[in-house]
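Note that one protein chain is taken out, while the other chains of the complex remain in position.
Going in written order, the chains are labelled A, B and C, and every chain counts its residues from 1.
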Amino acid sequence: MYDVARIREDFPILGRRLSGDLPLVYLDSANTSQKPRQVIDAIDDHYRQHNANVARAMHQLGAEASAAFELGRDKVAAFIGAPNRDEVVFTKNASEALNLVARVLGETPVGGQARVGAGDEVVITEMEHHSNIVPWQQLTQRTGATLRWFGVTDEGRLDLDDIDTLITERTKIVSVTWVSNMLGTINPLDVIITKAHSVGALVVVDASQAVPQIPVDVAALGADFVAFTGHKLVGPTGIGVLWGRYDLLASLPPFLGGGEMIETVTMERSTYAPPPARFEAGTPPIAESVGIGAAVDYLSSIGMAHIAAHEQAITAYALGALQEIDGLTVVGPKEAVDRGGAVSFTLEGVHPHDVSQLLDSRGVAVRAGHHCAKPAHLRFGVQSTTRASFYLYTTEQEIDALVEALHHTKKYFGA
Amino acid sequence: MYDVARIREDFPILGRRLSGDLPLVYLDSANTSQKPRQVIDAIDDHYRQHNANVARAMHQLGAEASAAFELGRDKVAAFIGAPNRDEVVFTKNASEALNLVARVLGETPVGGQARVGAGDEVVITEMEHHSNIVPWQQLTQRTGATLRWFGVTDEGRLDLDDIDTLITERTKIVSVTWVSNMLGTINPLDVIITKAHSVGALVVVDASQAVPQIPVDVAALGADFVAFTGHKLVGPTGIGVLWGRYDLLASLPPFLGGGEMIETVTMERSTYAPPPARFEAGTPPIAESVGIGAAVDYLSSIGMAHIAAHEQAITAYALGALQEIDGLTVVGPKEAVDRGGAVSFTLEGVHPHDVSQLLDSRGVAVRAGHHCAKPAHLRFGVQSTTRASFYLYTTEQEIDALVEALHHTKKYFGA
Amino acid sequence: MNVTPSNMDMLYQEIILDHYKHPHGAGLRDPFEAEVHHVNPTCGDEITLRVHLDGETVTDVSYAAQGCSISQASVSVLNDLVTGKSVTDGMAVLDSFTQLMQGKGQVEPDEDVLEDGIAFAGVAQFPARVKCALLGWMAWKDAVSQALVTTHPPTTGDPA
Partner (left out) sequence: MNVTPSNMDMLYQEIILDHYKHPHGAGLRDPFEAEVHHVNPTCGDEITLRVHLDGETVTDVSYAAQGCSISQASVSVLNDLVTGKSVTDGMAVLDSFTQLMQGKGQVEPDEDVLEDGIAFAGVAQFPARVKCALLGWMAWKDAVSQALVTTHPPTTGDPA
C-alpha cells in the first residue's frame, strides 16, 4: 500500500504553517519539488564530515569526497538504466544540459565535422519549455540551419500528422519533451524516435518532467540524449543531468573549458579528457551529486512504478474535481491518460495571478503565468494559466483544498 | 585579536578524526575551503522551511525563496563593492563565469558587433589556471583571433617587461589571475588594467583565489569582468560569480538559452531579459545563493582585512619553516610579499604523489599534481608539485605538523 | 491593519477591484506621439500604451492591456492621475507611486498626490505583485520619453 501520510513525514517543509497559521498545500511540484530529510541530511553530512575537492585531491577527505561524488553518478546511471556510468554528465540544471547538446552539435570536433550546418533542419515542438526552444533557435541562427516544429492539437497532443513532411532527410536533430510541463501531455516518443532514426537524425529528449514521475530506462527508450534536472526529483538545486550515448559523447567537442576536462594543456593548445569529464569544466556540483544520489535512492526506495501510479490516480482525481467547477477550463488533455501530474487551467473572469493570489491566501501554492511555455499558451489563445501540479506526497485532501479555494476565489471576484 | 581557535569551532569538519584516529590538518584550502556551520545550517534551513522555485512562483514559499535567492545576490554585490546588484551574475563555478565571458565576447549581439574577431588578440599569462586558458584558446580558435601571453620570471612574478609589445592596439581582451593558485603570486593588476584600457581592451580578472583571501572592491579595481567561485570562500559547491560592468553586460548577447533569461519567446524568435537574468538560464542555484550569502556574511563578520592579515602571517611562518627543510624548493615567490596563502614546492628525491601520500598518513591534507596549471609547471621545469594552502582557520601548529610530516617523508623514502 | 498573505482585502481594496472591473480610459486612441509595448517576462502580462502630448501637457494616455486585476487597475489609476497634468507633474506622481510600491510597506502614501493610487499600499507587501502594479507606469514613462524626443527633437551644437 502506498502510504502518503508516511511519505509526507519525510518532508520537513510539509509540516510548515503559513501566514494565518494555515497548513501548506504545496501544488507546485512541476516547478520544483520539495526535499525529504534523507536528501537534506546527506548534503549536511557531506559538508560536515567529507567536504573536499574531487579528482585532484589524494588525501583521505579527497578520496571520500571523490567517492561520494562519483557514487552520485553511479546512482543516477542506475536509476535511468544507463548502460554505462560514463554516459552521465553533470550540469547545473536541465537548461544547461540542453544548451550543452545544442552547442556541441553545432561545433566542429577535431578531425570531424559539425553535426548541424547551413541547410540542415532541427525539429522541435510547440509544447516545449523555453529551455528546449531558445537553445535551438540560437543553434540554427548560428549555423544557418532551419528550425521547424510539430504543432499541438486542440486536445493538447502532439500533431503527428505532419511527421513525414517535418522529419526528412534534411533533419539532423529532433528535440522533444517527454512530458509537457504545461499541458501535462506524455508524448509518444517511440514513434518520433523511430522516424528520426530512420532519416539519420539524432533525438534529444527533455525528460525534466518525466524522470521525476515515471520509471525511465534510457537504454530501452532509444533516444540519443536525455536531459533532466535534480531539483524536480526531490534533489537539490544546482545540478542537472545530460545522459548521452557514449560513442556520441566521445565524438563531440568540449563545451566549457577548464579544470578537469583536459587531458593536457600547453599555452598553444589543449587536448581533452574522455566523457563525462570532457563536459564537466571546473569544480563540479559535489554536494549536489551527493544530494541527487540520495534523491534517487529515496525515489527508488518507494518505487518509481508506485510513484507513477500515485501520480496517475491523483491526477485523475484532480481532473475530475476541477472540471466540476463552473467556468474552469483545463488546457491540455482532460483525462488522466498518457498524462503527467501538471494541470493548467483558466477560470473565467479571474486572471491567473489573482487566482494564485487567492489560493495562496488559503495556503494553496500553485503557479500562475506562462510556465516558460509561451508558444504553448499562444496555441491555446491564452496569455497565462494557473497550474496545479502533484507529486508523490500529494493527497486527495489537498486537491479538495484546492477546489474549495477555487470556489472561494470565484466568489471573491464575483466570477 | 584574531582568535583562530574560536573560528575553528565554527567548522565542524575540523574536529574530524582520520584513519588511525589522527586529527585532520587541512592544508588544501586553495583547492576548496571548509564550511562553517553558519553556511551549512543556512542551506539546511532553506530546504526545510523555504524551498520553492524563484521568480516565477507567487505563493508564500515562492516569495520567501525568491527573496532569499536575491538576498544572496545583494550580499555578494556588497561584499565585492559592486556599484549595482544587477552586475552580479550567478554561474555554476568560476570556470563557467570565465567561459561565459569568453563565449559572449566572441558572438555578435543584435544590431552590434562581436568584441573579438579574426586578427584581434587576446592576452593571458603563463601562470593561469586551465579555466582561464582553455576558454581563450577556444575563443581564439573559433574566431581566428590570436592568443598571446605574459611569461613568468624565475621568482614566479609576471614578466611585465614585454607589456608594450604584448598589449597593443590589436588587443581586445586581457584576462589575468589576481592571485595564482599555484605560485601564490599576487599580480599588479593596476599596471595591467591601465595599459589594457589605454588601448581599448577589456580586462577580465580571475579572482578565484583573491576574493576568499583579500578585501575586494571591484569598483576601485577598475576591471571590466571579475570571476570567482563559491566553494573557495567557505561557501557551497554549485555556485560561481561573474561580476561585470552593467553597461557592458547589457550590450552582450546571451549565453545559455531558456528559463527566465527571456523577455518573450515565439517559435520563430526570442528577445532577452536585461542582466543579470539574461545570463542565468534555467533554475538558478537557489540554495547555493543562500549558502554563498551566509558565507560572505561569515567572512565579513570576521573582517576580510583580518583574514588577509592572518593569511599573510601564516604564509610567512610557513615559508620560513618549509625552507629550512633540506631538499625542499618553493616554486613561486619565496617571501610573503604580494603573495597569497598557497605554497607549492618540490622535495628532492620524492615525487609529489608520494609526498602527499605520506603526509596524508599523518593526517596532513595537501594537494599534489599540476593544480590545473600545467604551463606554470612547465615554466619551472617540473611536472608536478606538492601544494600546501592556508585559510582563515589555519594554525601555526598545523604548519608545524606539516613540517614534521615532511621530515618523516624524507626519512621514509631515504631522501 | 496588518497586511498578510492570508488577508486579501488589504491587497484587493474595493477601489482596485472597481478600477479592474471598470477601467478608466481603456482602449487605444489617436492622436499619439509614442506607442510602446511592455511585457512582464515572469507572467506574460502585456500592455500597449500610447501617449498624446500637447506641449508640456499630457492630454491622453490610451492603452490595451492584458493582465491581472492589479496591473489593470493600476493603469486605470495612472490614466486618472496623469491625464491633464504637465509631464513634470506626471513624473512626480510616478516617482511617488514607485516609491510606495518599492517601500515594502514602510512608505506612507500621500493621498493628495496619489488619490485612488493609495489603494495600492497593500501591494507593496507582495513582492511578486509589485511588478504587476508597475507595468503600466513603466510603459508610460517609456512612452513619454519617446514622445518628448518626437515633439522636442534634441538641439545639437550644430544650428543646421
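Keep this in mind: a contact is a pair of C-beta atoms (placed from the backbone, for glycine too) under 8 Å apart; a residue touches a chain by one contact, two chains touch by 3 or more.
This one's a predicted model, so the numbers in the text were calculated from it and none came from an experiment.
**Student:** Name every shown chain in contact with the chain that has been left out of the document.
**Tutor:** Looking at the complete complex, the unshown chain comes into contact with A, B.
**Student:** For the chain not shown, which residue from B:Ser66, B:Thr171 or B:Ser384 touches it across the whole complex?
**Tutor:** B:Ser384
**Student:** Of the residues A:Gln60, A:Asn93 or A:Thr237, which one touches the chain left out of the display?
**Tutor:** Of all options in A:Gln60, A:Asn93 or A:Thr237, contact with the hidden chain holds for A:Gln60.
**Student:** With respect to the chain omitted from the figure, which of B:Val76, B:Val203, B:Ala368 or B:Leu406 is a touching residue?
**Tutor:** Selected residue, touching the omitted chain: B:Ala368.
**Student:** Which parts of chain B face the unshown chain closely enough to count as touching?
**Tutor:** On the side of chain B, residues 18-20, 22, 351-354, 357-358, 360-363, 368-370, 374, 377, 383-384, 412-413 touch the unshown chain.
**Student:** Write the list of chain A residues that the hidden chain touches.
**Tutor:** The missing chain touches chain A at positions 55-58, 60, 62-63, 66-67, 260, 262-264, 273, 277.
Definition applied: only the chains that are shown with their structure count from here on.
**Student:** Return the distance between the CA-based centres of chain A and chain C, expressed in whole Å.
**Tutor:** Chain A and chain C have C-alpha centres separated by 37 Å.
**Student:** Taking the mean of the CA coordinates per chain, how far is chain B from chain C in Å?
**Tutor:** Distance between chain centres: 44 Å.
**Student:** If I count partner chains per residue in chain A, which residues reach a count of at least 2?
**Tutor:** Within chain A, residues 18-19, 353, 357, 360, 368-369, 374 contact more than one other chain.
**Student:** Listing for chain C: what residues touch at least two other chains?
**Tutor:** Chain C, residues with two or more chain partners: 5, 42-43, 126, 129.
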